[in-house]
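Only one protein chain is missing; all other protein chains are in place.
Chains here go by letter, A, B and C, matching the order in which they are written, and residues are numbered from 1 within each.
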Amino acid sequence: MFCFRSPTEEFADGYPSDETWHGYINNNDRVLLKTIRYTSPTSAGAECIDPDCTWVEQWVHRAGPREKIYFKPEEVKAAIVTCGGLCPGLNDVIRQIVITLEIYGVKKIVGIPFGYRGFSDEDLSEMPLSRQVVQNVHLSGGSLLGVSRGGPSVSNIVDRMEEGGINMLFVLGGNGTHAGANAIHNEVCRKRRLKVAVVGVPKTIDNDILLMDKTFGFDTAVEEAQRAINSAYIEAHSAYRGVGIVKLMGRSSGFIAMHASLASGQIDICLIPEVPFNLHGPHGVLRHLKYLLETKGSAVICVAEGAGQDFLHKTNATDASGNIVLGDIGVHLQQQIKKYFKDMGSTADVKYIDPTYMIRACRANASDGILCTVLGQNAVHGAFAGYSGITVGICNTHYVYLPIPEVISYPRVVDPNSRMWHRCLTSTGQPDFI
Amino acid sequence: MFCFRSPTEEFADGYPSDETWHGYINNNDRVLLKTIRYTSPTSAGAECIDPDCTWVEQWVHRAGPREKIYFKPEEVKAAIVTCGGLCPGLNDVIRQIVITLEIYGVKKIVGIPFGYRGFSDEDLSEMPLSRQVVQNVHLSGGSLLGVSRGGPSVSNIVDRMEEGGINMLFVLGGNGTHAGANAIHNEVCRKRRLKVAVVGVPKTIDNDILLMDKTFGFDTAVEEAQRAINSAYIEAHSAYRGVGIVKLMGRSSGFIAMHASLASGQIDICLIPEVPFNLHGPHGVLRHLKYLLETKGSAVICVAEGAGQDFLHKTNATDASGNIVLGDIGVHLQQQIKKYFKDMGSTADVKYIDPTYMIRACRANASDGILCTVLGQNAVHGAFAGYSGITVGICNTHYVYLPIPEVISYPRVVDPNSRMWHRCLTSTGQPDFI
Amino acid sequence: MFCFRSPTEEFADGYPSDETWHGYINNNDRVLLKTIRYTSPTSAGAECIDPDCTWVEQWVHRAGPREKIYFKPEEVKAAIVTCGGLCPGLNDVIRQIVITLEIYGVKKIVGIPFGYRGFSDEDLSEMPLSRQVVQNVHLSGGSLLGVSRGGPSVSNIVDRMEEGGINMLFVLGGNGTHAGANAIHNEVCRKRRLKVAVVGVPKTIDNDILLMDKTFGFDTAVEEAQRAINSAYIEAHSAYRGVGIVKLMGRSSGFIAMHASLASGQIDICLIPEVPFNLHGPHGVLRHLKYLLETKGSAVICVAEGAGQDFLHKTNATDASGNIVLGDIGVHLQQQIKKYFKDMGSTADVKYIDPTYMIRACRANASDGILCTVLGQNAVHGAFAGYSGITVGICNTHYVYLPIPEVISYPRVVDPNSRMWHRCLTSTGQPDFI
Partner (left out) sequence: MFCFRSPTEEFADGYPSDETWHGYINNNDRVLLKTIRYTSPTSAGAECIDPDCTWVEQWVHRAGPREKIYFKPEEVKAAIVTCGGLCPGLNDVIRQIVITLEIYGVKKIVGIPFGYRGFSDEDLSEMPLSRQVVQNVHLSGGSLLGVSRGGPSVSNIVDRMEEGGINMLFVLGGNGTHAGANAIHNEVCRKRRLKVAVVGVPKTIDNDILLMDKTFGFDTAVEEAQRAINSAYIEAHSAYRGVGIVKLMGRSSGFIAMHASLASGQIDICLIPEVPFNLHGPHGVLRHLKYLLETKGSAVICVAEGAGQDFLHKTNATDASGNIVLGDIGVHLQQQIKKYFKDMGSTADVKYIDPTYMIRACRANASDGILCTVLGQNAVHGAFAGYSGITVGICNTHYVYLPIPEVISYPRVVDPNSRMWHRCLTSTGQPDFI
């Protein structure tokens, strides 16, 4: 019977890999997850130290080509689907999956248009993919295949896969999409017991996936955010009592806001969902802003979209991905700041910039280009190696395969006790706003 | 008695210009304003043709250094002030005015902080300027001096100029600011009969100044708008029934929207204040959008901020410059489009981008860098030549001096009968929306 | 019998233009070439003044769509060819010619691969073109069709055109290519008396075409040159007695070097072919460099590739376009500077940058994007209007048709007595090097 999660000895007799990949990865190669040894409970970032919870060696599967492969390339029909919102690098990953499949010798490669929806909509049909189609697609942002949120039920998707003869599925998306990919994997592998590989590539511009050094698109997002921050700085600096506000992506985690603030060196106040703050009161953001205008003449705020949601009117509205529709903290800040200074008979010239779509739609920068290339290659290596229900990632600079459930249990967040957040505070010079 | 507008023979006995400018402009050199001969009333762009109104030769003063100058450099104290909103190139003009003044031998150069306000506020003081201060200032956007709207009365300003010994004033700003500069000129020259030169440099990112080929910052704005347009195109193209909206600057004129649409080749609908349009009805924008989504699958709209203001709730609010606060046509379009498709049981995925501050805060591109350099040089040449109440500009690729009142009577607008608008329509393929 | 150069009354009875272009140009509309009135022989830039040679009104044909057209669109087979070296905007012009032809209703559009060579090489075949093929081609630099120098004889080309049924030929290239286009025009029109239109679009990154405000790609070249100049400035500035040299395009004219120097504000010495200079001697470049290193600590030189050719070993080698292969003035300068300082027991840290290919291969910036769009549209309008042996251009901000011979008699050069060169000298502060 054929069903798998991670291939070990039992698959030692696959087909030999015809193609030379210039070297192979042994199935038992492993990468270590945690690499830091804290020696005091007060060490910055220390989760816990002896004797309560000792340093745990956690080893994960190393990604890469295997000497034995578990699909005959000529029997493979591979499909790629991109879900959720845009993220720089989608086209790079698509491109590399296609190119790597072709090197393995796969002839039948298709794109599913507009996310999981493409499995159900009558008016949407598979897009044939080949090296020629994808050759220069990484030079543009967006997704060649189109994206969308939501989609049909898992059994509908698997029915369509069976009808279409798809036995390799590459899924690019965030936590929700990966939950779907895992459900598809369980349906095809455990329930229907089909010889099908489902491999995810984590796509979250917010960088909020557990265990990974970073996700693709994040680096580009931080890079592109610099334009918006510098514009806000220039506007604030050139105005009389100017305040610039930049809202960046980050529903539940402030990685983009934190890294973009650190990189710019031009942010005075960085607000993220993980660190509560008051607007009003003697230790509030507004009071500090007053201090900044009096001493520096201007100020620039970088706020993650998910920060300060408790100040906003709650809605229960959700989008097609099931995400709660957030209130706009940027607009709220702008209004509160104007009101605060007006009420005290003063003034502030507040400019608010929301560069979200201009960041999301960028093409990947070089660093993300490499990350996407390697993730795409390894997604294909993983499928051919016989893995399913996995996703690919980078841990401690090495590429690995991780079981989907381990990375989607909850979103990764900024640790307020981490050195990186401390560095950000050192850089902005902001106090605690509590 | 000394008072002037444009120097002609009566000033033939100024001081010799010590500095070599590698050549001089004769005071009587002139540049022709209109250079096209229409031969039919139906010729595109024809304003009128014979015999009703014959082709009028209109000649204006050529800008540049003069052999005789009307200020002793060592007696000059020059001030520079920047008013209104940000515009790419402000720092380039400031820089070049300072450098050119220094080449003339002027030692006393100051910046007035934060617009005309800097003439009255107690807590603001003149900023000393020199080549060293401005050397690399053109590498950043914004204004070294700061900008603001509004300010004290003309007589207050002139009082402060007299107290401070300022006898050359360079004013960078739009129509309102130029009206102020002209009032200052009238006060100092005609009423108080002081030997003071007031010279304007038109600063309007909207390019809405009469008689000029273009104003500085416009080219950069069109360039930078491409990022936003391309992002909207990528977002629309990658989404299921995606619509991208980009709102660009242009309160009363659509030059930026028109040029940015033409340059991009990615816009399906361009909406400007000069050309009325309906949203609803058989020839409305929404109906055309429906057609585009059905045939192309996505659409991109470029709208000038001043377009469609009759659809929005009127407010009588004005900003400190006296400009009416516009309603947000971008948000209105987004809402109307969503509602339209929802009402017909369909859907559209609408993304709205407002890149205004990210465009305004840019540094000048090379083309604007040259324009600013030459405008700045010529502003100083004009003041030394004895001109006052003038502004500098470029007409038919040549640099000229124009009396302020001639350029500020009303904002320049896009002629719906011009070839440039026709080219834009050809490029977008849009119908008349009436 | 059908043969033409510019259509006037004799062609008043063409076919009606089915397509609405939102307005037409009357055949007799004209644009004025010279728009400046010099009033003294010493006025900067004055060529001559009364009474010797009075101001001559020179009027040229206005470009644009005509109400009557001289080809039935369904009978047209149009070909496009790109010759010479790369220039930003080639793809924009190709794209717009194709789109405009399609709007006229033309179905048969082909690209000739790799310049005139594509007319003769057996292994090269016509590339079918359509809106779909060219839709996003302007987002990349280079030429979709490929370029090359040289090619077969005129009669061979015309033979191939006759065999292929091509009756509209659009030629993108420089002076040599235009000479070829004119010869083709003479062959088809005057000798073979075929109903064929040959229309040029001047392609010279050097901006050295007579009568035109500027040629496409020039603006982008000046923009991109800023990167190289800024790099040279940074390298020179950060080094001990650093000298940066940037060599820019300009075989016989220094427009790029002059404009790039002006735009940057970072150049100390600008050397162009039109203005002779000495390296050695009391007024030479090297002596001034010594002065700059002593006073400023560093210096940046911008040199046009055609400058100082008399210092270099003469070769009689020519490339396939017949251009003499230039010696490398950049390398020569670098060597001479090193030697000069070494010989006097001193030192200079010289860095030489040649960004030529990185500039040529850029995509067009927004300003050139518009220029290319309008040139491409007007090239097609001209062909349909019955013009042949013409080229399109922009004069005094208006678009015009010019007979090819009038623009290719010799390359346009920088006038050392022009204001623009004077402004450059003011900006660099450099003396005469003679």
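Going forward, a residue touches a chain if its C-beta (ideal position, glycine included) is under 8 Å from a C-beta of that chain, and two chains touch if they have at least 3 such contacts.
Since the structure is predicted, the reported quantities are computational estimates derived from the model, not experimental observations.
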Notebook entry, point to check: If the hidden chain were put back, which of A:Val222, A:Leu279 or A:Ile301 would touch it?
Noted result: A:Val222
Note to self: Among A:Gly105, A:Gly165 or A:Gly265, exactly one should touch the missing chain; which is it?
What the structure shows: A:Gly265
Margin query: One chain isn't shown here. Among B:Leu33, B:Leu124, B:Leu139 or B:Met420, which residue touches it?
Written below: B:Leu139
Item checked: For chain A, the residues touching the chain missing from this view -> 21-32, 35-40, 42-45, 59, 62, 64, 92, 95, 100, 103, 138, 213, 219, 222-223, 225-226, 259-260, 262-265, 365-367, 369-370, 373-374, 377, 396-399, 417, 419, 421-423, 425-427
Margin query: Need a quick check: the contact residues on chain C for the chain that isn't drawn.
Written below: 86, 114-115, 117, 140-143, 146-148, 227-228, 230-232, 234-235, 237-240, 349, 351, 353-355, 357-358, 360-362
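The definition used in the following text is that only the chains that are shown with their structure count from here on.
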Note to self: For chain B versus chain C, what separation do you get between their C-alpha means, in angstrom?
What the structure shows: 29
Next item on the list: Could you list which residues of chain A touch at least two other chains?
Entry: 140
